[in-house]
Structures are given as structure tokens and as C-alpha cells.
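For this depiction, one protein chain was excluded, whereas all remaining protein chains were kept in their positions.
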Amino acid sequence: MSLFEYAPAPESRAVVDIASSYGLFIDGAFTEGAGGSLKTINPATEEALAEVAVADETDVDRAVAAARRAHERMWGPMPGAERAKYLYRIARLLAERSREFAVLETLDNGKPIRESRDVDVPLASAWFFYYAGWADKLDYAGYGPNPRPHGVVGQVIPWNFPLLMLAWKIAPALATGNTVVLKPAETTPLTALLFADLLQQAELPPGVVNIVTGAGPTGAAVVGHPGVDKVAFTGSTAVGKSIAKQIAGTRKHATLELGGKAANIVFADAPIDQAVEGIVNGIFFNQGQVCCAGSRVLVEEPLHDELVDRLKARLGTLRLGDPMDKNTDIGAINSARQLERITDLSAAGEAEGAVRWSADCAIPESGFWFPPTVFTQVSAAHRIAREEIFGPVLSVLTFRTPAEAVAKANNTPYGLSAGIWTEKGSRILWMADRLRAGVVWANTFNKFDPTSPFGGYKESGYGREGGRQGLGPYLVEGDVR
Amino acid sequence: MTVVGEGRRVDVRKTYKLYVGGAFPRSESGRTYEVRSARGAFLANAAMASRKDARDAVRAARAAQPGWAGATAYNRGQVLYRVAELLEGRRAQFVADIRAGEGLTGPRAEAAVSAAIDRWVWYAGWTDKVAQVAGNANPVAGPYFNLSSPEPTGVVGVIAPQRSSLLGLVSVIAPPLVMGNTVVVVASQERPLPAITLGEVLATSDVPGGVVNVLTGRTAELAPVLASHMDVNALDLAGAVDADGVTWGDLEALAADTVKRVRRPQGDAEPRWRDEQSLAQVLAFTETKTVWHPKGT
Partner (left out) sequence: MSTTASSGTVVRPWDRSAAQVAQDAAGLIGSAEISNTALRRYLFGLPGVDEVGAKARAAQLGTRSIKTTAKAWALDTIISMIDLTTLEGADTPGKVRSLVAKARTPEPGDPGCPRPAAVCVYNDMVSTAVEAVGSSGIHVAAVSTAFPSGRASLAVRLADTADAVAAGADEIDMVIDRGAFLAGDYLKVYEDIVAVREVCHQGERPAHLKVILETGELVTYDNVRRASWLSMLAGADFIKTSTGKVQPAATLPVTVVMLEAVRDFLAATGVQVGVKPAGGIRTSKDAIKFLVAVNEVAGERWLDPDFFRFGASTLLNDVLLQRQKLSTGAYSGPDYVTID
């Protein structure tokens, strides 16, 4: 019992009405699915939240046909300035209904309400607001005069940031004049379906956005549909590779935003308190279920012991538990399957000789949970230093020189993000030049902004989301490959 | 053969070899194949590169990549421009090569060589401008410096066009070089001689060894090695449409295993190379890197 015991401060779930079942959102209306249904649960309690229709190939076909019609008759010919106004409407509606989306996101995903409220939903709204402004200014985007959309875009998104990834995908696609068939993740479909309700409020023309729920086969049907001109995928590298293979030899374009194994490099002259915060934010934000998570800390050897001590002390103040509690820092792992992967890889870390330390926190009885965990004495050969764990598990390695730090940071098939902590400016720029990663956070970590391009090198994928660069993949003239 | 005075002087012929890591090795396999002119006359025996030669070429390209990318843009521009100067000096040989190999008339061969040299100059001029055109500051909603800039992808495997043995070749190897990629190119199978001559030019230029590596031989044998090689970051398949026994989609599928960037052929046949000059081709082999830093006191 601590002196200052924070009383439970649960966010009210009364703000959101969850229906008992949901259909597919096709051509502006909710319709039945032909592929049966699946249950989506609250990972913090294992309580079933709703039944959600599963789209089969015929449903996907209907969705693509609707998107094609909308593209040809309505959305394609519409002046950019008019498209922009729909996107502005969506941005505003998201802001107006932000609490509802935040609560639903937390219920379906397990992430702390603090994060869905302060990060996911505001950023999603900002993403639409930013791309809205591009819709009538595409001639100035650097892709030549009158750049053209691909047509129908198939988008498959993951469960770690369900609404935010939807915004990252839909906003630039619509701004550039494409229409969309989007498949949310199997375990987190609810905010996408609530978004469909929001689109009805926005009176977005039918067929411009279609949302088909389901699991892997539904996604494969979207990606493989011959009427889909462009694919955008965020998810695992394994699935990304299979998508790249699936569309090889076709005229279908793809954007892939895949896994990562980011190094967070800490020099002995780092601003130590902010570095500790950055490491914590880097790996424990969203329970570490972040593709750009800073899962490998590379610390300059003289600072190692002090940094590990400070990290452990800081982790001791993290609050794990009810994601709906406004004071929760660490929520639930999204699914039993993901928890199993985290558990297995952590066990492998121990078996391979790394030293495991977990924060001492009470684990709720039901739901899927994993305590913040730090592995020390990790070597580059260990699985936990190479494989993406996608959980609240940090590996600490050491380095001696800047060149060694770069070599170790780059020694991975991934290349999504990297962090650098040092007070020496010229060293930051030297490092940033050499790190093979799409996003380099120096003296900060896990920052996102709609104006700032995000995406990976190497097996972390290709194409960029965010910023002017985020338009290119949705334009024929900007799709340089 | 040329008649000199009353006696007949015998030509000194050139042995065409591979160009790998700045050197001119024979194929480690010891294999060669006959190269014939458009009319069917014997021109030379070219080295028939093996899978191991391709592997060595990738290794050389990887070794050269950080240095080439790390050179200043101004320096890369000068080095590439120097190549154009040397090409100009060798134009007679290139004209002769492509007249024989492609069966072009003299004026058309001259025009093709001129276009190839001009193209090289055009791309050389881009080195210190791409970041200004394709990069930008991002006005993020917070106290952060935020800059996005294009960087080279790494090692690029290039399947050169089968027909256009010089202009087509230059059109696909110059763009990736601009930003600091290094290249392993599989030359036109039937018309490989201009590629080897280009290698000789590069060897006497200031382009560091390993930045461009030229393989001659069977495209169908070499292309899949590059497409599946785990240390190749990108593939240019623009020239792969007419290669014997090659389906570009199969190469793209192999490339998917390591998430390579693939530039596809734009149509079902070789394009009009005269028109194939664009910044987009440079950007196809770049990655956008975004750097964040707080702004505070």
C-alpha cells in the first residue's frame, strides 16, 4: 500500500452504444455478410463486445464494385475543393465524437484510455484535417500537373492503432480522389464500424468508403481482387511479403508498412531523465504493440548500470490495469495469441541467457496482460534482440563507439525507426545520416504528425504515410515504382 | 581487319570480361558465349557470368555503397559528369559497337550515343538537387525540428534492356547512381559489348570500383539470383520485358521475400528510351528519411 493511493478513475462507457451485431458497410449502408460472423472481445476482461459480419469474396466483390462506381461517377470527377470539404467534415466529426471513439477504441483494443483519448483519436482527426487541405492543391504537391488517382484502393489495417491506421489510410486516399475498400483487423473492428456511422453523418457519397470486416481471408480477397488498383497494408512483415508476392507481375501498386526492431541509442552524455522517459515511451507506449517501438536500447557502456537502475525505478511507477482507468499506463495485450507470442519470446530470452526483470505489478485475473519487462545482458544473437516481439519487452545491449552503435542499430532486416539520445548536436546528425531507418527520433521518440512522413527501409516496407510524401503512393504520377 | 601499306596487319582483339569491384575478371565458371552482330557475324566471346559471379558483384556493390553514398552530392555530380566526358572521348567505339550490335545506321548510332551521353550529363546534374526537390521541412504541431530527405536505397540489381544496348543501359544505371546507390547490372544478353565498354570507361573514370558492376551472360540465369539475393535492396526490371526465358512477374515475386523495391516495366515491350528520362526514376531508388529533434533551450 503506498502513501498516495490513486483511487480508481474509470472513464464512463455510457458515451458509446455498442450494438449486439454489425454488418458490412458497403455502398453507404450496412448490409449482411455472407461469410458468417466473428466475435470481438474486450481484451481486458474477455467480455464479448459484439458480433461482426465476416465478408467473403462475394461481399468484397460488391464492395469493390461500389467503390468503382463511386470513383467513376462521383468521387473521381468531383473537384478537389469539394472532396476537401467532406474530409474537413470527417475531421470535425471525429473531434466532436472523440470521447466516444476513445472509449470504444479502449474497449476493443485494450489500450489505456489516456492513450486513445490523447493520442489515437486527436491524431486521427488531425490526419483528416491535414489531407483535406491537399485535395484541391495536388498540382502543388510535386507530382506534376493534374496528378491522377489510381482508382479503387484496397486497404488492410492492423489492430494496434485501429482508428488511427484507418485515418492514415483513408485520408490521403480520399484526398487524392481514390475510393476505398478497407478491412479492419479481426480483433479490433468496432471503431471502423463507428467510423462508418460517422461517414453517414458526414453524408459522404455511397461507395466512396466501404468497410468489410473479417479475418485473413477477407484481407486476401481485398488485396487479390482484380478491381483493386492499389493496395495499402500495415501489419506484419510476413503478411506484407505475401501481399507483395500476391501482386507481383500485376499492375497493382502497393504501400507496405511492416514490422520493426528499432534501436534506441543512448550516449553517456544523454539528457538522462528525458532519455529514460523516451525509452519508456518507446517500448511501453501501447504495451509495446507498435511497429516502430524502441525495443532495443543500445547504451554506451559507461552509462549502462545507471541507466538500467533508473529505468527500473521508473518502470516501478507505471500503472498496469483497467484500460478504462484514466491513470492506467499499461493496458491489456490485444489478444490471447499476441500474449502467447510475447510470453514465448520472453521465455526464449531467458533460455538464451539474458537476464529478465519485470516490474512488480499486480496482474488482473481475467484478460491478457504482460508486465513491463527489461532484459539485460542481451547479445545481438539472442532472439529477443532480433525478432519483433510486439509487446512491453525491452532488450538492453551496449556499445562502445558511435560507429559500433550504428553498426548494431542497422544489423537487422528491419529499418523502420531509430532513436538517438545525446546532447551533442553534430553527433546526432552524423548518426542520423548513417541509420538505415525511415524515421529517426533524436532526443525524443514515438512522435507522429500528419505532416511528417512515416515508413520504413528494408523489410519494414515501402511507401510513406504522412506529409506530402504520403500523397505519392495514391497518385499514378507519384507512385515512382 | 585493316590493310596497312602493302602488308596485312592483324588486329589486336579485345577480350570482353566482366566488370566487378573495379576489376575485369573472367567468369569464375570459365564459361564464355559467342556474341554476334545484328547480321550474324562473330563479334567476340563474352564472359558467361555464373551465380557466383553475381554473388561477387553484389558483395562488391555492397562494399562500395557507403562510400559512394557518403561522398558529397557535389562530388558525386562531378564524378558522374566526368563519365560523360569520357564517354564523349570514346564515342567512336560506342558507335561502332552499337552499329554492329544493334544493326543501326551510322547516323542513328551516332544519335543514340549522343543521347546516352546527354542523359548521363542530365542525371549527373541531379545529385545535389534531388534532396531539395524531393525533401522538405515538415511543420509538425509541436516544438520539433522535422526534416524529410531522400536517401539511397542501397544495392540495386538492374536488368538492362535487351535491345537498346547503350542508351537503354545508361537510362537504367544512371538514375540509381545519382543518390548514392550502387548497381549490379545484367547486360543485354545478345548485345553485351557496349556494357563492357562502358565498364572500361567507368574503370578509367573517378567512379569508385564496385559502384557499377557489369555482368554478361544469360539473363534468365542471373536475374533470379539478383531478385532473390538477400543483400540486394531494389530491382529495376524495366529492361526485363524482352529477355529470353524471363518473366518479370516471377522476378518480382522473388523480390517480395525480402521486401525489395521493384521498378516494373512500364509496358509489355521496351519503351522508347529516348523518352525515358525522369526524376521519378531517381526517386524509385530512394527512401525518405524523416528526422525529428526537439527545439528548446
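All chains are identified by letter, namely A and B, in their written order; residue positions are counted from 1 within each chain.
Rule of thumb we're sticking to: contacts are C-beta pairs under 8 Å (C-beta built on N, C-alpha and C of every residue); 3 or more make two chains touch, one makes a residue touch a chain.
Note that the coordinates shown come from a computational prediction; the quantities given were computed from them, not determined experimentally.
Note that of A:82, A:301 or A:423, the residue touching the chain absent from this view is A:423. Between the chain not shown and the residues A:17, A:47, A:273 or A:344, the one that touches is A:273.
Residues of subunit A that touch the chain left out of view are 2-9, 114, 118, 269-274, 277-278, 306, 309-310, 312-313, 317, 326-327, 423, 443-444. Contacts to the hidden chain, counted on subunit B, fall at residues 142-144, 294-297.
By our rule, only the chains that are shown with their structure count from here on.
In terms of their C-alpha centroids, the spacing between subunit A and subunit B amounts to 37 Å.
Residues of subunit B that touch subunit A in their complex: 133-134, 136, 138-142, 144, 146, 148, 153-154, 233, 247-250, 252-253, 255-259, 261-264, 280-281, 283-284, 287-294. Per the touch definition, subunit A reaches subunit B in the complex via residues 126, 142, 237, 240-242, 244-245, 248-251, 256, 258, 413, 428, 432, 436-444, 447, 449, 451-455, 457-462, 464, 467-469, 477, 480-481.
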